[in-house]
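Inspection log for the structure reproduced underneath, given as structure tokens.
Every protein chain except one is present and positioned as in the full complex.
Chain nomenclature is as follows: A and B, assigned in order of appearance, with residue numbering initiated at 1 for each chain independently.
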Amino acid sequence: MLDWISTAIRKDPSLQGGLRPLEILLYPGMWALIFHRIAHPLFLLKIPFIPRLLSQIARILTGIEIHPGAKIGKRFFIDHGYGVVIGETTEIGDDVMIYHDVTLGALGWWKANGKAKRHPTIGDKVVIGAGAKILGPVRVGDGAKIGVAAVVIRDVPAKAVVAGSLGKLLKKKTSRKK
Amino acid sequence: MLDWISTAIRKDPSLQGGLRPLEILLYPGMWALIFHRIAHPLFLLKIPFIPRLLSQIARILTGIEIHPGAKIGKRFFIDHGYGVVIGETTEIGDDVMIYHDVTLGALGWWKANGKAKRHPTIGDKVVIGAGAKILGPVRVGDGAKIGVAAVVIRDVPAKAVVAGSLGKLLKKKTSRKK
Partner (left out) sequence: MLDWISTAIRKDPSLQGGLRPLEILLYPGMWALIFHRIAHPLFLLKIPFIPRLLSQIARILTGIEIHPGAKIGKRFFIDHGYGVVIGETTEIGDDVMIYHDVTLGALGWWKANGKAKRHPTIGDKVVIGAGAKILGPVRVGDGAKIGVAAVVIRDVPAKAVVAGSLGKLLKKKTSRKK
């Protein structure tokens, strides 16, 4: 976790100056990750119930739900974090950053197929914007950027950029006669 | 609730095998529904304050906000659940399944009209993907599927499929001269 903390303090503009780096202790993403670093090895040992219980405690405290089965690389950073859902067979590389409300999920129970991988594989140095939803056993290549609120259900090449749709400015009504 | 539990254990791929069905006890959707099954009859008896208090306790524990006035059918399943909001005059049929971050809401206070129904009516066996928002007194027909992040403000026929827009892969810049 130490390189995680030093990375966050170096990069996050709201942690700059004076005692502000201490605020890292309040980051929900850090606590969710600490719980996961305990739950995941227990899950791999096939210990029942406890890993999922840890995951749910973390969820109540942080609003971030990481299934204990998910494989997560180094220096994974979740900013804000409410509403993040990371499914059981997700794999995440190193130096990935995601924002709140991101889902790394499955396509739905009705498409599940036994033990097959149901969730995405995320490469190194990927950034995923708030509200983006990546669904199914797709692959997001190294260094890709997934824009805010983008929905992804197909593979994304390395270094690619995926953009969600922007809101449209409706034409202002000119003054109508009454 | 018993048929609810047996349905979930039969269907959810992450509950298969060994002691994993026990993990159903950790499902926030189950707890939100238990609270609602207590709050809703008290609401119908016009008991003040207590129903809404139960609803808010459930919200803090689960991240799921169900107004005690909402009518909900059998075997309603909420997966993950953070950010779900279900409004007062919502009606939900049997065997409906929704994911996290779904809103069954109103079109806004400025359009409210006395005691009129402000929230959607959802038919039987409807599935609603993560982040979808269904607003206003619309009707979603039996067996419809609402895709991830789709916004719905008009009626949806039975068995129809509504898709949200997908993120667009921007063209990769070819290497630029510097």
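To be clear about the criterion, a residue touches a chain if its C-beta (ideal position, glycine included) is under 8 Å from a C-beta of that chain, and two chains touch if they have at least 3 such contacts.
Here the structure is a predicted model, which means the values were calculated and not measured.
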- Item | Which residue of A:K11, A:K46, A:K71 or A:K115 touches the chain not shown here | A:K11
- Against the hidden chain, subunit A presents residues 11-14, 18-20, 22-23, 26, 28, 61, 63, 80, 82-83, 97, 99-101, 127, 129-131, 148-149, 164-170, 172
- Query: In the whole complex, what residues of subunit B lie against the chain that is missing from view?
  - Reply: 46, 48-49, 52-53, 55-56, 59-60, 63, 65, 67, 69, 82-83, 85, 87-88, 101, 103, 105-106, 108-110, 112, 114, 118, 131-133, 135, 146-147, 149-153, 156-157, 159-165
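As a convention for this text, only the chains that are shown with their structure count from here on.
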- Just curious, how far off is subunit B from subunit A if you go by their C-alpha centres, in Å? 21
